[in-house]
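The complex appears here without one of its protein chains, the remainder shown in place.
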Amino acid sequence: MTSLRVYIIRRILLSIPMMLILLSVVFVVLRVAGDPVSAILGGHAPLEEIERIRRQLGLDKPLYIQYIDYLSSLIRLDLGRSMIWGQRPVLTEILEHFPATLELSISAFTFSVLLGVFTGVLSARRHNRLTDRIIRLYGIITYSIFIPWFGLILQLIFGVYLGWLPISGRSDPGMAPQTITGLYVLDSILTMNLPSLIDSIRHLILPTITLGIYLSGIYTRLTRTHMIEVLQSDFIRAARARGLSERTVIYKHALKNAFIPILTMMGLQFALLLAGAVLTETTFSWPGMGYFLYERISYRDFTTIQGTIVFIAALIVLISLIVDIIYVYIDPRIRY
Amino acid sequence: MSQLLKIEGLSVHYYTEDGIVRAVDKVDFLMNRGETIGLVGESGSGKSTFGLAILRLVPPPGRIVGGKIIFDGTELTSLDEREMQKIRGRRISMVFQDPTTSLDPLMKVGDHLVETIMAHENVTREEAKERALKMLEQVGIRPERFGDYPHQFSGGMRQRVGIALALALNPDLVIADEPTSSLDVIVQFQILDLMKRLKELYDMGMILVTHDISIVPGIADRIALMYAGQLIELADVNSFFDEPLHPYGKALLESVPNIQFSDQKLKYILGNPPDLINPPRGCRFSPRCPYATERCRREEPPMINVGSDRLVKCFRY
Amino acid sequence: MGSAMPIIRVVNLKKYFPVQQSFLERLLSRRIDYIRAVDGVSFEIEKGEVFSIAGESGCGKTTTGRLVARLIDPTEGRIYFGEREITSLKGEDLRRLRRHIQIIFQNPYASLNPRMKIGDNVGHPLEIHGLAYGEERRRLVMEMLERVGLQPASKFYNAYPHELSGGQRQRVAVARAMILKPDFIVADEPISMIDVSLRARILELMIQLKEELNLTYLFITHDLAVAKYISDRIAIMYLGKIVEMGSKEAIFSDPKHPYTEALLSAIPIPNPRVKRKRVELKGEVPSPINPPPGCIFHTRCPLAMDICQREEPELVEIEDGHLVSCHLIK
Partner (left out) sequence: MANLTIPRMIMSGLSRLSLRRGAERLFVVAGLAIILAFVFMAILAPVIAPYDPNKTGVGRLYESPNPRFPMGTDRLGRDILSRVIWGSRIVLIVTLSSMALSSICGVILGLISGYVGGKLDTVLSLFMDSLYAFPGLILAIALAVMLGQGIMPVIVSLTVVYVPIYFRMIRGEVLSVKESLFVEAARAVGANGRTLIFKYIFPNVIPSIPIVLSLNAADAVLTLAALSFLGLGLPAHIPDWGFDLRMGYGALTAKIWWPGTFPGLMIVLLTLGFSLFGEGLAEILNPKLSRR
């Protein structure tokens, strides 16, 4: 299996140019296409104020020097300091908010994949029958869901009218578990804190459903499409001809093969998950990166916005690396 | 020789958007134990559907709409799915056309065999693996390739695996659907040779479905000719190639280049293969047949018995 | 044959395809592998003959055809059309050459523009070369459609490719190749994707048109029986090289190369009463990325000797017009 190791090492090395390219794109969008100063000050401002900010951000230097400064500070993991309040390091602030986003993402992602794959398989097996049509409509409707509106409706029903579930935040006051990983559910389990486990799960339910259903439509459609394709392929017919049971044919052979393109999509849809998280967090005042970004947008905190986007770029590179490595283990054709 | 398979009035239709395709239309068919039949027809003649129908694996929107398939005394069309699964792979198995797509790309070659054996017999994994290795050896694949994936094999090797899979449970009947059409001529020869050898070794019946009439004499005992969803001639190989009776068979044979002859003049069949949604009235071949009469265009000829064991669907006999 | 001037002459033609890598992969690795699709092929085609290249898939026969038709550029070697070297023609010169050299492709389902009517598919070459427009073009196209047996031509003229059967489409492709009145046609497996009962018809059509229009064919096929039927001379290719070449009588009644013998003995004959000597080959075709040293065939040859592993045999003429590349032949 040395070729496997070579492949993984090559793939890890590939992340470096990928990262560099993404960072350059961020630079182009934020520094070349737009003007940070007017973004911060909103146009009308005294000249000396503009000058001060230009100097503070290093914008008075030539563009290529700015680019080098930008990259070299990123290599040192320095995302700059926030432009408001205590001027805390942006990276520190992001890392404080990241676990909340991670917790929501994991839970919504799992929910959406399970729901999507289940409905997709069902739809493919009932191809062109009523169930299939209904599930396809479901796929289209979820595509059209506007998270804040869907969240609002869920909050109205389950929070305001029925009063079953909390509609904002990660925990009730004083109920947060002791921080170990920053994932409340996990921390509650680790500290064996049952009340806060229940509390964190209750807070997680509505955001998870909102984001999860929005994302599930993609997996429904994808699973359906690829299952239909795989179910028509020769090796499925051959598997049936060998007298294998329908269960083995569907779950062992067909789903496993259909899963490969789904996995690719998961990597790509990670971006969608992040975008959805920003809206979900804002909707449910969930104190993650997205909510944090939303708050800082209103203060026009340029360095924080830039830092968050750079952080997201790094996440994208990381996720695509992980997906590609999982790939090798599932698909033997890649190793050679 | 005892009877292995008897098919009566089998009809398979595909319900497409453009209309009903009568892919197999009231076919009667009979074969004995241990016999090899070459089932020959062009694309769209219904030969592959016929093969799939025996295993009840016609893909939707296709359906068996009539007829009986009596295999070794059991009527297959009335079996439930679970009983049918016990027959597939174990009593009747299949070799597919394209060996590159008929194996699961994510599964080791050997595991295909192990899985098949374990699906039908109550054996441990180790026992199944041992048998799988033996089976691979039979088809000329070294045991160290057990753990390789299909993409690591060449087309010919994959088809060997396909054959091993078909024979793994020593079935009574193998349906080989164009097993060599996607292979080069040298490999085709090797595969046909292997199939012939193993068929004799295991004493099975075989239906070789093919569009290439040239490969039939080398392997089959009898030939069955299909045209437009119907069986039109059934004969033993020697007498067919000496003198094909149905005008289509005759024309087909004369349109295939033969390296035996140094100055061959190919004849060709006029017109196009029939549209199975609106097949021609009367004899299906009549619009292309040089001997067609008014009667041929009006009435469908019955299957006529000419001589011992020879049937032809044509008014000329 | 033996007339003065060959219409096509190919000298030591090579085509190496780089194995595809993505941009980012290229940043990391500097080794590029090449598929040696065609690896030093030379032959001549006389005016008016049918010259076939036969071999198994991956032997380089189709690439050779595309090289001769100047659809791709060779890595090495020369191609002459008559006396003129056409190896590196470009732009307008190459465009003008296309009037004389045409190609018919294997897949009639993909070789016609699906969004053009049959009449336009066939007639467009006339416009491209400024030969005929409007009514004149229509007349020429109709005439050609009739000629390839698409009757009534007026019905086919306005049809779209997807309305036609495979056999009909291939006739359209033949018509398009012929409409420019070329001198030389590369026919790349023109019948292999067509229904069995229609193949003979296309072959006959090609033979008939060759006589009428005074054409020369380079016929590429995997089917030696077809090659025997249509050709005057045949070259057998294996792993990018020609291993044997000669008149069809020489190839079929007196094959010299062990590969040719194996190939011939594997051809099925539609006659159960013929029993033949079989030549068995071991192993499989090696990868064209790393072809074996010495004789490319030695890994599978039943008669291989020591020298075959070390030295590459030359293609030598053993009798008039019969060339073999094998150490057994001296």
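For clarity, chains are labelled A, B and C in written order, and residue numbers in each chain start from 1.
Everything below uses one rule, namely that a contact is a pair of C-beta atoms (placed from the backbone, for glycine too) under 8 Å apart; a residue touches a chain by one contact, two chains touch by 3 or more.
Just so we're clear, the structure is a prediction, and the values are computed from it rather than from any experiment.
Undergrad: Out of A:Ile106, A:Leu152 or A:Ile334, which touches the unshown chain?
TA: Only one of A:Ile106, A:Leu152 or A:Ile334 touches the chain omitted from view, namely A:Leu152.
Undergrad: Which candidate, A:Leu95, A:Leu114, A:Ile140 or A:Leu190, sits in contact with the chain we can't see?
TA: The single option touching the absent chain is A:Ile140.
Undergrad: Pick from C:Ser57, C:Ser88, C:Asn113 or C:Ser253: which residue touches the chain that isn't shown?
TA: C:Asn113
Undergrad: Taking the full complex into account, find the residue in C:Arg36, C:Arg176 or C:Lys228 that is in contact with the omitted chain.
TA: Answering carefully, the residue with contact to the hidden chain is C:Arg176.
Undergrad: On chain C, what residues meet the omitted chain?
TA: Considering the whole complex, chain C reaches the absent chain at 23, 69, 71, 94-96, 98-99, 102-103, 105, 107, 109-116, 124-125, 128-129, 160-162, 173, 176, 180.
Undergrad: If the missing chain were put back, which residues of chain A would it touch?
TA: Touching the chain left out of view, chain A contributes residues 21-22, 24-26, 29-30, 33-36, 38-39, 42-43, 128, 133, 136, 140-141, 143-150, 152-153, 155-156, 160-161, 167, 225, 228-229, 232, 271-272, 274-275, 278-279, 282, 293-294, 297-298, 300, 302, 305, 309, 312-313, 316, 320.
Rule of thumb we're sticking to: only the chains that are shown with their structure count from here on.
Undergrad: So how far apart, in whole Å, are chain B and chain C when each is placed at the average of its C-alpha atoms?
TA: The mean C-alpha positions of chain B and chain C differ by 32 Å.
Undergrad: Taking the mean of the CA coordinates per chain, how far is chain A from chain C in Å?
TA: 53
Undergrad: Enumerate the residues of chain A that touch no fewer than two other chains.
TA: none
Undergrad: In chain B, which residues are in touch with two or more of the other chains?
TA: Residues of chain B never touch two or more of the other chains.
Undergrad: Would you tell me which residues of chain A are touching chain B in their complex?
TA: 127, 232-235, 237-246, 248, 253, 256-257, 260, 330-333, 336
Undergrad: So in the complex, the part of chain B that touches chain C is made up of which residues?
TA: 42-44, 154, 156-157, 184-186, 188-190, 211-218, 237-238, 241-242, 251-253, 255-260, 262, 264, 266-269, 272-273
Undergrad: Within the complex, which stretch of chain B touches chain A?
TA: For chain B paired with chain A, touching residues are 52, 55, 57, 59-60, 81, 85-90, 93-94, 96-98, 101-107, 115-116, 119-120, 149, 151-152, 162, 165.
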